[in-house]
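Data first, discussion second: the structure below is written as structure tokens.
Removed from the display is one protein chain of the complex; every other protein chain stays in position.
Labels run A, B and C following the written order; every chain starts at residue 1.
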Amino acid sequence: MPLSAARDRDGIVLALLVLGACCLPLVFGAYGLRVATMVAMYVALAQSWNLIGGYTGLISLAQPAFFGSGAIAALIFLVNGAPVWLAVLGSLGVSLAIAVMVGAPTLRLVGHYFVVATLLVSEALRNLVLNLNAFNFNGGISVNIVSKVGLTALSPTTYNQVFYYVMLGLATTAMLAIFALERSKWGLALRAIRDNQRAASALGVAATRLKIAVVLASAALVSLVGTAWAFWIGTVETNEAFSLTLTFEIIVMVFLGGRGTLWGPLLGVLVVLFINETIGVELAEITQVVSGVIVVLVVLLQPDGLIQIFRQGPRAFAPKTLAANLRRYRVR
Amino acid sequence: MQICLQIFFDSLLLIGLYSIGALGFALIWGVLNVLNIAHGAFIMLGGYLTFLLWRNGLDPLLAIPATMAALFAVGWLIQRFLIDYVVSGPHSLGIALTYGLNLVLIGLALYFFTAEYRSINLPPYLRGYVDIGGAKLTYVRIVIMLIAFFLTACVWWFMDRTELGAAIRATRLDMEAARLVGIKVRTIFDLTTGISAMLAGAMGGLIALLHSASPAMGDQYLLQVLIVTVLGGLGSIAGPMLGALVLGISTSLVSNLWGATYSTLVGATLVLLVLVLKPSGLRGRAFYEA
Amino acid sequence: MSADILAVAGLAKHFGGLRAVDGVDLAVRRGEIVGLIGPNGAGKTTFVDLLTGSEPPTGGRITYRGTDITSLSAHERSRMGLARTFQVPRPFGDLTIRENVLVGALFGRGERRGGRPEALDLANRCLERAGLSAVADQSTGSLSTAGLKRLEVARCLAAEPDLLFLDEPLGGLNPTEVKDALGLIRGLNDSGITIVFIEHIIPAVMSLCHRVVVLASGRKLADGDPSEIVANPEVQRAYLGDVKAAVRRFGARRRAATRPGGAA
Partner (left out) sequence: MGASPVSPGAPDASALLSVRGLDGGHGPIQVLADISFDVREGEVMAIIGANGAGKTTLLRILSGLIQPMRGSIRFAGREIAGSSSDEIVGLGLCQAPEGRRLFSGLTVEENLRLGSFRRRDKSRRVVADALDQVFAYFPRLAERRGQLAGTMSGGEQQMCAIGRALMAGPRLLAIDELSLGLAPVIVEELVAILYDIHEAGTTVLLVEQDVSVALGVADRALVMQSGKIVLQSSPDELLADDAIIKSYLGG
């Protein structure tokens, strides 16, 4: 595939970013590190949704099922005395099993039915876990993981730094996955499927198999982030682990930044977290209104995402461009 | 016997409420092919509006029609100034737009009303109950049921018996052919979202009367509405009613027997089964879908 | 029989009560150009859908190079060397023209071979052959109907087919473009690709094809060499109706009537 100059630059920028991120704990205090960890976590989640929603065009709301199973299954493994490595791998296995069970039937659904089905998968699983009363686990109750694993021995600073690097690792993995995908024939195949699945199949692309592979890859990443999150915050609560709100938040980030791009989701994460952190938690409802307004404005005026600024320069926000964008999908 | 009657009355109430919510939701999905995430916010808006009107001295039963009128206007405006601009785009744009709208509306509700539950003190004439075979049926529940079923009947009459209703169905079946007979599709869209929001408003108002209004009520009932819509299938009035019947009965059955925590699980499982067995989704009447 | 690259027996597709394809037998010999003609709604496109795996058949058997492929999926058939163009072009809108062709080169027949530079090279050659090199890095939105039809062909070529189905490749082209397209197709055949050519423009079919098959109402009406087919009164009727008789019949009636307004 022809690599344009811009794409060669992507690799360098990515390397520099990761390098810079590795040095952050040297300059950041506790608050800064917490925010940085959040950014890393959201980037990993956003890119795993970008893989499905952006590159493959499947609006999946099943992510909570993978995030939640990653968190809760790891917890259950630990509660039952499993070592940490087994908890991580075991919960990954559980998430992948769920992905296979969910992916096979739902990928055949068309249009909004897919969206609704994946949403209901998440909700069904959340309710199932809430009612689960086995394996020394009682669904509604939150459990302190940290004490189970004996991580309490670590000093708070070291503890936070460990999880910053874990999340950074996951975020880097996600970014690299997208980076590699954009350069591989599989990325091309996914975009072809998104544009016209029948034509792609006629040219030899195994569409269904590829889509299942993408669902699995995305699920694996989300599950690992879920596990890491559970260890990080220490106390897991079922409703939080299976939160649809979190998934919607992630989708919003991907949309704001630009779906189906390498840098869009990162940009989206930064924008949303910036709004959240500046307006503040005390005024959560105002933050919500502001982000809602931004979502609406971006969808109407810049449906390809804020990343267009970097692609088209100031022209992306010229009134003429915005007016044309506004008219693009309007019904006559 | 007593529990059977209780389940029967609970089901009737839920069937009525779910019907009107899902009819509106299915209308936007079917005609505009937009999955309206803000439908929950419309429900919530209805709840708060009814509460506000009551607090300012209006009888709750008069507040309901006033709420519906207001939400019709809200729906119309939202269609004309927002949803109109994404209708011919990819599915995901409609979802993102209405999700953003949902955020704004819920955020505003939180700001103005806080997360507190706001309930309406019933006027004396709604306070009593009748005892039927040991099952208690309060007046307010009877009234809510009647209103919900009356509204369902009105929607059926409008869609099935009036020219405008036929024009909406025609637009859903074939937008281009609708244009060729001179139907102004944009106006039909405005009308559709208006009616949908109006029904959601009625649902919210009735829920406020029954329980209370809160910022979370929208998302909570949106889930039920989704389940009902897919269970019944798009494209006919009977579809959402059928879905409401199935979910209403199963929910009240399950909550009375095992506890309320299982009801969503049962509903979601039912829908997933239906979708797996009929991957294109349960259809409405055979020829209602183009 | 070994000369047959494709053998179809009793192929059928029913949509509810509609028999779109109704028990068609067909043999395609290696290296020939077979024209598939028939009036609108005859079932030609459905027939191609069945042969290339876009739709599962209701009945019948498809044998390709001696292998039964009836139950194989579209991408598996593509990897065996079957390719098709679509009547209404289906470009990948978010991909450039070159990337569109690359999909064929990276998957399709060459899938197992892999090799990025090799695929790129192949794609470029296919673009060249289809006359799209100059616009290769533009978006597909910039292409005219003729350009889109060429892109369809270029993508297929990159998949390295032995057997190529062209679904109305001339539809919507002007006479010059038709001439160019016919040259391109002849060249493909000369390079060893067997072609099934579905078209409405009869002169083109007659000049290009070694053999012509006529479908009408989902059934095979005739099968023979072009001169035979063009002289076949049944075929003429299927296409034109009986023009002069119809004019006599309808015309007599209308001339007897008084009409408002002026005649021509």
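In this text, a residue touches a chain if its C-beta (ideal position, glycine included) is under 8 Å from a C-beta of that chain, and two chains touch if they have at least 3 such contacts.
Keep in mind it's a predicted model, so treat the numbers as computed, not measured.
> Determine which of the presented chains are touched by the chain that is not presented, and list them.
Within the full complex, the chain left out of view touches B, C.
> Of B:I7, B:A63, B:L110 or B:A167, which one is in contact with the hidden chain?
Reading the full complex, the residue touching the unseen chain is B:A167.
> Of the residues B:G194, B:G218 or B:G235, which one touches the chain left out of the display?
Missing-chain contact among the listed residues: B:G235.
> Which one, B:L62, B:A115, B:A177 or B:L257, makes contact with the chain that was left out?
B:A177
> Tell me where the left-out chain touches chain B, residue by residue.
Missing-chain contacts on chain B: residues 163, 166-167, 169-170, 173-174, 176-184, 235, 285, 287-290.
> Of the residues in chain C, which ones touch the absent chain?
Residues 40-41, 141-145, 148, 168, 170-175, 200-203, 206, 230, 236, 239-247, 249-251, 253-254, 257-264 of chain C touch the chain absent from view.
Just so we're on the same page, only the chains that are shown with their structure count from here on.
> Please indicate which chain is farthest from chain C, where distance is taken between mean Cα coordinates of the chains.
So the chain farthest away from chain C turns out to be B.
> Using mean C-alpha positions as chain centres, tell me how far chain A is from chain C in Å, no decimals.
44
> Could you tell me the distance, in whole angstrom, between the mean C-alpha positions of chain A and chain B?
Once rounded, the distance between the two centres reads 31 Å.
> Hey, which residues of chain C end up touching chain A in the complex?
That would be residues 52-54, 73-75, 78-79, 83-84, 86, 90-95, 98-100, 102-104, 106-109, 111, 116, 119-120, 137, 155-156, 158-159 of chain C.
> How about chain A: which of its residues touch chain B in the complex?
Residues 53, 57, 59, 105-106, 108-113, 115-117, 119-121, 123-124, 127-128, 130-131, 248, 251-252, 255, 259, 284-289, 291-296, 299-300, 303, 326-332.
> For chain A, which residues are in contact with chain C within the complex?
Those in contact with chain C are residues 1-2, 185, 188-189, 191-192, 194-196, 198-207, 260.
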